[in-house]
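Shown here: the complex without one of its protein chains, the others still in place.
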Amino acid sequence: MPEQKDRIESPTARGLDAGALKYTASIAYDRRLYRQDIAGSIAHARMLAKQGIIPGDDAQSIVSGLEDIRDEIERGDFPFHEELEDIHLNIEARLQEKIGEAAGRLHTARSRNDQIATDMRLFVIEACDTAVSAIRDLQIALLDVAEENRNAIMPGYTHLQRAQPVLFAHHLLAYFEMLDRDAGRFGDCRSRADELPLGAGALAGSPYPLDREFVANELGFSRVSRNSIDAVGDRDFVVEFQATAATAMMHLSRLAEEIVLWSSDEFGFVRLPDAFATGSSIMPQKRNPDVAELARGRTGRVYGNLLAILTMLKGLPLAYNRDLQEDKQPLFDTVDTLLPTLQTLAALLPTLEVDSDRMEAVAGGSYTLATDVADYLARKGVPFREAHQAVAQLVRYAEDKGKLLSGLSLVEYRRFSALFDDDVLALDVRSSIAVRDVPGGTAPSRVAEALKLARERLREEP
Amino acid sequence: MPEQKDRIESPTARGLDAGALKYTASIAYDRRLYRQDIAGSIAHARMLAKQGIIPGDDAQSIVSGLEDIRDEIERGDFPFHEELEDIHLNIEARLQEKIGEAAGRLHTARSRNDQIATDMRLFVIEACDTAVSAIRDLQIALLDVAEENRNAIMPGYTHLQRAQPVLFAHHLLAYFEMLDRDAGRFGDCRSRADELPLGAGALAGSPYPLDREFVANELGFSRVSRNSIDAVGDRDFVVEFQATAATAMMHLSRLAEEIVLWSSDEFGFVRLPDAFATGSSIMPQKRNPDVAELARGRTGRVYGNLLAILTMLKGLPLAYNRDLQEDKQPLFDTVDTLLPTLQTLAALLPTLEVDSDRMEAVAGGSYTLATDVADYLARKGVPFREAHQAVAQLVRYAEDKGKLLSGLSLVEYRRFSALFDDDVLALDVRSSIAVRDVPGGTAPSRVAEALKLARERLREEP
Amino acid sequence: MPEQKDRIESPTARGLDAGALKYTASIAYDRRLYRQDIAGSIAHARMLAKQGIIPGDDAQSIVSGLEDIRDEIERGDFPFHEELEDIHLNIEARLQEKIGEAAGRLHTARSRNDQIATDMRLFVIEACDTAVSAIRDLQIALLDVAEENRNAIMPGYTHLQRAQPVLFAHHLLAYFEMLDRDAGRFGDCRSRADELPLGAGALAGSPYPLDREFVANELGFSRVSRNSIDAVGDRDFVVEFQATAATAMMHLSRLAEEIVLWSSDEFGFVRLPDAFATGSSIMPQKRNPDVAELARGRTGRVYGNLLAILTMLKGLPLAYNRDLQEDKQPLFDTVDTLLPTLQTLAALLPTLEVDSDRMEAVAGGSYTLATDVADYLARKGVPFREAHQAVAQLVRYAEDKGKLLSGLSLVEYRRFSALFDDDVLALDVRSSIAVRDVPGGTAPSRVAEALKLARERLREEP
Partner (left out) sequence: MPEQKDRIESPTARGLDAGALKYTASIAYDRRLYRQDIAGSIAHARMLAKQGIIPGDDAQSIVSGLEDIRDEIERGDFPFHEELEDIHLNIEARLQEKIGEAAGRLHTARSRNDQIATDMRLFVIEACDTAVSAIRDLQIALLDVAEENRNAIMPGYTHLQRAQPVLFAHHLLAYFEMLDRDAGRFGDCRSRADELPLGAGALAGSPYPLDREFVANELGFSRVSRNSIDAVGDRDFVVEFQATAATAMMHLSRLAEEIVLWSSDEFGFVRLPDAFATGSSIMPQKRNPDVAELARGRTGRVYGNLLAILTMLKGLPLAYNRDLQEDKQPLFDTVDTLLPTLQTLAALLPTLEVDSDRMEAVAGGSYTLATDVADYLARKGVPFREAHQAVAQLVRYAEDKGKLLSGLSLVEYRRFSALFDDDVLALDVRSSIAVRDVPGGTAPSRVAEALKLARERLREEP
């Protein structure tokens, strides 16, 4: 390779058919791992020197050569070659150009199998951290909007039918909880990814006196892998990242769906500002919630990426198989989908113009207090099941009369139970909310407490 | 309902079209949750009485009625009715038959929305525990087989090409690690599932002075849910269970693939005993590894179940929607697939007749010591990349001569590097394994240590 | 086997571990294929006799024995045995009990591999026919509702924002088209499934002088398979069925979503009759669209089933592998999901109480005529892009004034373009619909024509 100035050649793809090379080369996308790859190589070279496996001078030139290369890549000056297949060999070949023979010592005691596993783990660890940070920002946005609208009342829905009045803030806090679980899962994923594979060699370990703990320490890993065959054949950490991201996108798709519904003319709960509404090329009046629709639609891509890695791994014998190369593109795509979705929704939420008057008006319509009326009877000793039945008839009566419950007289109430008294007429949206005063309930004091606690959790949690 | 002796009727499905009832009823499969449902109702009734929400006597009859019903179900005597839709209403109606009016007080301060969420969490918690226990049994089987064959040598593979010799025990320990991560993930899933939703009501909380901590304690939950809307609309714990199970099945599919390969005539590493080999209806000689094939094939079903729940949840507005009913069948199917797969493989593994002679013979064929030869040169100061190149030529030479490396003379070795000396001829399968003496490597002492540590981990881990 | 009266034994699972037998036995679900299996066996036996491969008398007893067995199964009298693994061996063992030694000749010249492939193809062919028939019924329901409401106007939506007025019938016809494509795909799937595998033997063909065309003819297949290895290893027809069903469920999920939206208080376009609305166990007022929600939610299961078969087949070497047994349960589940969904929606649709007054009122709100105003200008020579811009400003002006377009005066119109004339004030919902008079457009005459054509297509199509 070094002698043939005019033609760069891979030590592993020599003589490969041009189509096959194109089909197998990964440099077009694995170049994204250059930082991880160089960091791993620097740590490896330092350890080799420390252990006396390669000369200290060679390690020095390797390290400074790699630092140069990192700069070149970041400046956009690095000459990527498809015929060098992947990021590892591209960097190694360039290192050879820069520092000559010493470059050939870098690959001592390692294989691309443990090298790429190391790169991928570093990438996933960082992706977990970035995802958690973006989740925290969206949680903050939810709390901000909740606090700003802390008195706003909306109809709570089940089956997309108005069910019972709730505080808008309470509704938003449901998403806070979902996101909190997502952050927890990314944390768990990070913990399991946090293990150094380097030193596993091709699959069997290495015949050199390596100091794996030293390398782990240099790269910020908490521990070294316990089994070399598992170390090179495992991609659980990618699967777990994909599953966690898929769950998070599912949550975001639910939030997005609600933004789409709320901003429809039919709901009219929120209005999108110009900065987050898009127009139509033909209909001049349109204010479309495209950001929310795309957040919802992109969920499919992330689900697909989860499936892709699971399918790829199914039935693979140990240890490394080239199929594993296919872990990358779906992972990158998920990262590039999840993070902007979190960020864009965090930017959008505070700009929503909430129409709390309309929400509250609607919250009291449609017999949403019927449960309160049933509970009223139950508290007077009627078994709940009977109370429920009586109120169902009461609602039917009101519907036939074209009245809301608030439009009925006590006389009319009493047609369905003699236990009704004047105070039943005092039931309203605010009283309905106020009485749901249990841990996790929508009563204003509970929600205020939940908001406070949520802020504290964010301060304490990583 | 109680008056109409001759016709049982649901309080919620009254007047429903027969086809629609059939389409929506879930009793055919959610009856499986009867234990969880009854346990939840008993805890709820006790709490209602303790808080003075229903009379103590009523609570007593409810509890003993429910215990009777549990016995009936377990005896197979319970009269399930499709027109009562689900397990909740079937039990409630039967309770009414047994204890009369008091039964109507049981549904005070709860909704089927928080009730089913409670049932499902109890089910998933138990499923996590059972899965971990079955995983531990398979891990033990792996350790047993590994210890019994602790000196057996096999060729390690990458790309299904023989790569380097490894200990068979080392190979099996790779699966031990995979399963260990699975157990960890089930543990994490359990922790997040471990949260009582009861008390969330339909979605807004409850107007009664509930003691949710008491109920949590009765049912073994560590904490109560923090947000009532999230509590009834969340199925993350099912998604997480499915994703964890899918990952575990993926691991089992890899093990199954290897059993299929190893028991083929071509590999011949193991022989299946009659107890785990099936015949052919036409070919009298066949000994098919059907158990392994089905373990591999059933992976698809579990992947499908994960996808089903993710798809179902995508874009659902809060809080409860009937779509959520579709969380059950895929979950049950996954539990019914994963557990028998773990158990059957744990039973099969120790019965494998390992042909260690053949494995070792094969391990030394096919130039699997080439890396050792390259490392030999590297240790004499040749940059690894050059050493790799020299040995590649050496291998090609040997192939052309139709010889193995062990068949070459020192003179022939020296055609490729003057640094070769007599001791290169001493390289063999055992020396190759012995020198891979790094943490996680295949050297016998490392593997012995790993086996010991693995036993300890099993003792300590839950 | 025949001698041992006290214990039934499989010729292929003899000596199998009890757990392994349980794990591998499929009789619990493949019994569903009994009709196909018996029909296949009868045709096979007749052909064997016709070709002189087995005695005619034996064939006679086989045929009448099998017919008896079919009756037994249909009467519920058949003694299924798990230890006989599958439907094939259960039937064969029972036949032996009934007719003795001659039963042993039935399995001449066939294998379970070609036998199960035949059963499955017969099942899929029938499932395609049933699906097409259920699709046709739903298409008819759509046409009935469309015709009954042929003058009803609704707002057409894009991005769930009101876009332009359309006929309700036109909207329903969109689903007619989707379903029509589904029927076409089921037809294509059927054509490809319509090929007899029997005669392929285990994988290599058969050494007997079979008349495969005779068997195909008996069973209603149009042709015989061309390659025996493909014949036993292929499950494309199941994949295609699953993909087609998934697409159909996707369409139904969109219709279901609209039923959920339309029946919400916010939209109020339709009201569900009692026969298709379910109540709440706690909220007495609820009328939930559970049927539609479940149709939507079950889409996930069908997607999962598609994925399951694709995953199972991935990377399987030829020819038959036991993994293929996993084609059945997901297929049965899809059939059992798709057909009732089609049927239940066909029953539900005609019962919807359409509130056409409300729909029409809403159709004219929210500036849905803005495109008509832009087209008005374009027809007067303004480039459409400029017209679009002018009307966008007009709408913004009206919004600020809190007016609809119909509330603006000509003077106000003219502030945005001098080309506006009196006739712009005449634009309304009906004129907007009437002018969209292109093939496929919503103009009443086009829709009437489309309805008529749709009826004709149903009459002509299979």
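Order of writing sets the chain letters: A, B and C. Residues in each chain are counted from 1.
As a working rule, a contact is a pair of C-beta atoms (placed from the backbone, for glycine too) under 8 Å apart; a residue touches a chain by one contact, two chains touch by 3 or more.
These figures come from a predicted structure and were not determined experimentally.
Of the listed positions A:Asp17, A:Glu148 or A:Glu449, the one in contact with the omitted chain in the full complex is A:Asp17. The residue touching the chain not shown here, chosen from B:Gly184, B:Gly201 or B:Gly279, is B:Gly279. Checked against the hidden chain, the listed residues A:Arg94, A:Arg112 or A:Arg436 yield one contact partner: A:Arg112.
Residue A:Ile309 is the one among A:Ala117, A:Cys189, A:Val270 or A:Ile309 that touches the chain not shown. From the options A:Glu126, A:Asp290 or A:Glu412, the residue with contact to the chain not on display is A:Asp290.
In the full complex, chain C contacts the hidden chain through residues 1, 11, 92, 96, 101-109, 113, 156-160, 163-166, 170-171, 173-178, 181, 184-185, 188, 192, 199-210, 212-213, 224-234, 236, 239-240, 243, 246-247, 250, 253-254, 256-258, 261, 296, 299-300, 303, 306-307, 310-311, 313-322, 371-372, 375, 378, 383-386, 388-389, 432-433, 435-443, 446, 450, 453.
The omitted chain makes contact with chain A at the following residues, 11-17, 19-20, 22-24, 88-89, 107, 110-113, 201-202, 274-276, 278-283, 288-291, 293-294, 296-301, 303-312, 321-326, 329-330, 340-341, 343-344, 347-348, 351.
Touch with the hidden chain on the side of chain B covers residues 158-164, 260-261, 263-267, 279-290, 293, 307, 310-311, 314-315, 362, 365-368, 370-371, 373-374, 388-389, 391-392, 394-395.
In this text, only the chains that are shown with their structure count from here on.
Rounded to whole angstrom units, the spacing between the C-alpha centres of chain B and chain C is 32. Inter-chain centre distance (chain A to chain B, centres taken as mean C-alpha positions): 23 Å. Multi-chain contact residues of chain B (touching two or more other chains) are listed as 11, 107, 113, 201-202, 296, 299-300, 303, 306-307, 310-311, 321-322.
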